[in-house]
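Heads up: the structure comes next, in structure tokens.
One protein chain omitted, others in place.
First chain written, first letter: the chains are A and B, and each begins at residue 1.
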Amino acid sequence: MEKKDQDPESKSAKNISRRGFIRGAGLSTAGSVLLSSNVLAFDYREHPAKGKEFGPGAMTIKMKVNGITKSISVEPRTTLAAALRDHLGLTGTKVVCDRGACSACTVYLDGKPVNSCIMSALDVGDKEVTTIEGIAKNGELHPVQEAFIEHDASQCGYCTPGMVMSCVHLVENNPNPNLEDVKDATRGNLCRCGTYPHVFKATLEAAKKMI
Amino acid sequence: MDTRKEKFPYGIPGHNLGEIEREIPMEEPPVWPVNDELKVIGKRVKRIDALEKVTGKAIYTSDIKLPGMLYAKMLRSNVPHATISSIDVSKASSLPGVHAIHLIENAPKEGGDGGTNTYPMVKYVGQPLGGVAAESLEIAKEAVSLIKVNYEKKPFVIDMESAMEINAPIVFDAPITQQQDGGDVGETHDGSKGEGNVRGPSTSSFFGGPRGNLEEGFNEADVIVERTYRTQVHTHMPLETHGVVVDWGADVMTVYASTQNTAAVRNEMASVFNLPKSKVRVICEFMGGGFGAKHSAGSFGPMAANLAKKTGRPVWLMLDRKEEHLAEGNRPNSIQYLKIGAKKDGTLTGIQQRSHGTAGVGLGAGVGRIAQILYPCPNFATEQYDVLTNAGPGAAWRAPGNVQGAFGLEQAIDEMAEKLDLDPLRYRDRIDTSEVRKVERQRGAELFGWSRRQPPGSSTGVVKKGLGVGQSTWPRFVTLDSSVEIKIHKGGGVEIRSSVQDIGTGTKTIIAQVVAEELGLQVKDIKVNIGDTFFPVGPGSGGSVVTGSITPPTRNAAFEAKMALLKLVAKKWETDSSELYVEDGQVGHKANADLKMSFKEATKLMRTSQISKIASRSDDYGGFQQPWGLAYGDLGSVQFAEVSVNTETGFVKVDRIVAAHSCGRPLNIGQLESQINGGVIQGVSYALYENRVMDNGTGHMMNANIDQYKVPFSMEIPEIETIIVEEYSGRSSTDAYGIGEPANIATAAAIANAVYNAIGVRLYEIPITPSSILKALRNVS
Partner (left out) sequence: MNKFSWYEAKSVEDALQQVNSTLSDELYEATDEAAVFKSGGIDVFDWVKQGILKPQKIVNIRNIPGLDKISYDRKEGLRMGSNVTLAEIASHPEIKTRYLALHLAVNHAATPQLRNMSTLGGNIAQRNRCWYFRSADHDCFRKGGDRCFARHSKTGENENHAILDNGSCVSVHASSIATALMAFNASVVIVNAEGQQKTVQMDDFFVSAGEDIAMENILKPKEIITEIILPTPSKNTKSAYIKQVARESYDWSLADVAVVMEVSGNTCKSANIVLGAAAPVPYRSLEAQQAMENKTITGENAKAAAEAAMAKARPLSKNDYKVPLFVSTIKQTIMEIS
């Protein structure tokens, strides 16, 4: 069914069709279907906190950030990054690509790095958020932060919070990382100044100090 | 003026270090010895603002939040060429939360008709048309989407070669001059010459015009290399976008700006709003990258100020990622014809260059002066044309012009070496008269293992390895309008003030190092307050000028303040201040070891609360100053690249780069390494990855985001080793220069030469992609 360029304006020339009739039609119209009426594979027990509609206007939610539970007013469209930056004043989390493609906005949800720019503040639920501001504990820098300072692992510094979040997560979960592990941990972090070699060095040094 | 003579270190330690006598102003400090004999300078000093960066506490323009602040969003064109018949803002203005809408209008003509020409003509997709200020960014965005712009569309042209055709749609039907400059430093691009969209040529620079006689030069040649090279448009993509927060108070307009040049932004805003410079304060404490694109207030600066004026509230206006790609700068592309001739022994007899580049609706798309000055050649001429297209304007990008130019020249030199049956490095030894590059070639070749290099295409297997080299030069630009104030506070504390900003290069830290060295203190004792136009004006961060411009007056001011302090101590000790010295936080007496006092104690002798001294950059020692206020000389670099090319899939990987660089007296080794790494990585990106993809049918940029605009991330980073060659020339009280531009010039050429060495087929165009490799290997037609 290969068609060469005929008239690029023409739909018929391109075999453009829409299975509109299928829209909303029953299951049986689909291809190889194995209808089954037996019990579903999973247990769908109700969760008491669910089954509710929120918004579209602002509402007050509770969010545990860096160990402290705070109440903030957000709309469903408020991203976690915006909630942190605009509502909680935690501007260490940066928004650069605004699409989850550069990891400058990295925070942890229950200890796992995620991109806060491409999720709603409502996605947090009862999970705990950790931001760059929560990495140093009681005024004491994390070894990764120390090593970033020691090895000049920031230039303009705009990627640095996200970079630190990725590297701290690595050394906290892998006591003996090698260069490839550091590259893997930061593979989503964009640094336009090109500070990567010092980030790698700093993270490897920090890991050594943590043993 | 009173002067004195001093002997300065001159040359390269370990190579040809000697002395040179310079006549210097009497009030300037005594000569610094080589770095080995200094305590703070030339060491790995930690960046003084690193703590704020690693903890997320550094406040960038985009982080600023003021009481009552509104958020603004720009309205931009989504067609490439049109006149605007009308703009309907009714829906937007009635959206709850919207406070003001400002549209960009043409200045009213005398006796104006107020008719069809209310709004400027649209020349590219993304051109600013107006802006909205609202309670939140989301509301501002929604309001912008509700504004209806009615266009009368006109034919447009995006692709440069199409724009050069005789019947191409015309981008500007009138002469233009310096319409947003692509940034070819020191060049004058004349948009009034030429025909249609092709303007120019530019044939001369501050290095002069054409030399000798090309025809004779090529007649003398035994070997000719004649090629055409192509480079792509790429965008700066700083992590922090362009933008400002404007707080227009009753007395002063305060502009928080993500800028490389606080003073220029102040001057622009003062000029646009007809305010005295004293009433505009531009502040940039931290900024998230610029690479040449952030020297101006742009249209977003005045827009935010207009919205602030209309609403009486502070206005935040940072661009989004797409706007950044479309409208805030790019490195112009190039098609460069290059012909070089040489005698059998390699002596160059002629270099002819003709280039076309497009900076979109801007000028300044030349290929720099590297072909003119890198190698001596008696016969030289260049013609550099600007081609106007319906695309976003170019802006200076690390070593503007020269990165494109080096890609062509350094490949041509490689090809010439091969024709002469000479090793490319040995050939450069023969024709390059630069002492510093000679040392860089030696040290670099040894570290890199250049001797491993095999003949082109001789690598076997599917994945072929190749080694290549590229060289560069960059002038020692200096901005003489560079001033700094030092304050030594009574009871301790040293403060530095200047409007110069730190764009991530470490300017704050080197300033602190210079002061610490001069005052015998530690870096942590120095508080550096810069990036504020209420302080003495410093240079813009471009052209690698900052280090060479701001550190000498910094040292000179510190020296003057120190001498004032020592006079007070001398009075107390009843001796002469010339007998005193400072070291390790102590003031001491050269002849009497018993006389000691801490620096802090000494400051208590002050009659006033502070000693304050302001110094400005003086002329270069030795008279290197040029009429336009800049001084130049050779900052040379040699970069070596090792690549792997998969001949089945076409993928190229840069495995390793050795980058040998000079920057006069190195000030901070860690920061220099950082900047060289960055220049190299941006060069890798230029050679293999990034490319502004424009749809020629609609005039839109298709990859105006981060996931499709390919730049290297962690896995693409080669092993990078840097060699920093100390080179003394006794031109100022610090004798130090920048590294920002040099680090970025030679990389793409070195990689292209390495790719050639790997596969035995030369690629004349970047980015080098699987498609281009497979085409070169004739795996696809």
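FYI, a residue touches a chain if its C-beta (ideal position, glycine included) is under 8 Å from a C-beta of that chain, and two chains touch if they have at least 3 such contacts.
Predicted model only: the values in this text are computed from it and were never measured.
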item: Displayed chains contacted by the hidden chain, counting the whole assembly; value: A, B
item: Residue touching the undisplayed chain, where the options are A:V65, A:L88 or A:V114; value: A:V114
item: Candidate in contact with the missing chain, chosen from A:G67, A:G125 or A:P175; value: A:G125
item: Options A:K62, A:R77 or A:K137, residue touching the unrepresented chain; value: A:R77
item: Sole residue of B:L17, B:I59, B:V693 or B:V761 that reaches the chain not shown, by the stated touch rule; value: B:V693
item: Absent-chain interface as seen on subunit A, which is shown; value: 1-3, 5, 8-9, 11, 14-19, 22-25, 27, 30-38, 40-47, 49-57, 75-77, 79, 98-101, 103, 106, 109, 112-115, 118-120, 122-123, 125, 166, 169, 183-185, 187-188
item: Residues of subunit B (touch criterion as defined above) contacting the omitted chain; value: 78, 125, 138, 142, 145, 646, 648-651, 689, 693-698, 700, 702-703, 707-708, 710-716, 769-771, 774-775, 779-781
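Everything that follows uses one rule, which is that only the chains that are shown with their structure count from here on.
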item: Subunit B - residues contacting subunit A, complex; value: 44, 46-47, 49-60, 62-63, 65, 136-138, 237-240, 286-289, 291, 320-321, 503-506, 670-671, 673-675, 677-682, 705-707, 711, 713-715, 717, 720
item: Subunit A residues touching subunit B - in the complex, by the definition given at the top; value: 75, 77-78, 82, 85-86, 89-99, 101-102, 104, 131-133, 135-136, 141, 145, 148-161, 164, 182-184, 186-200
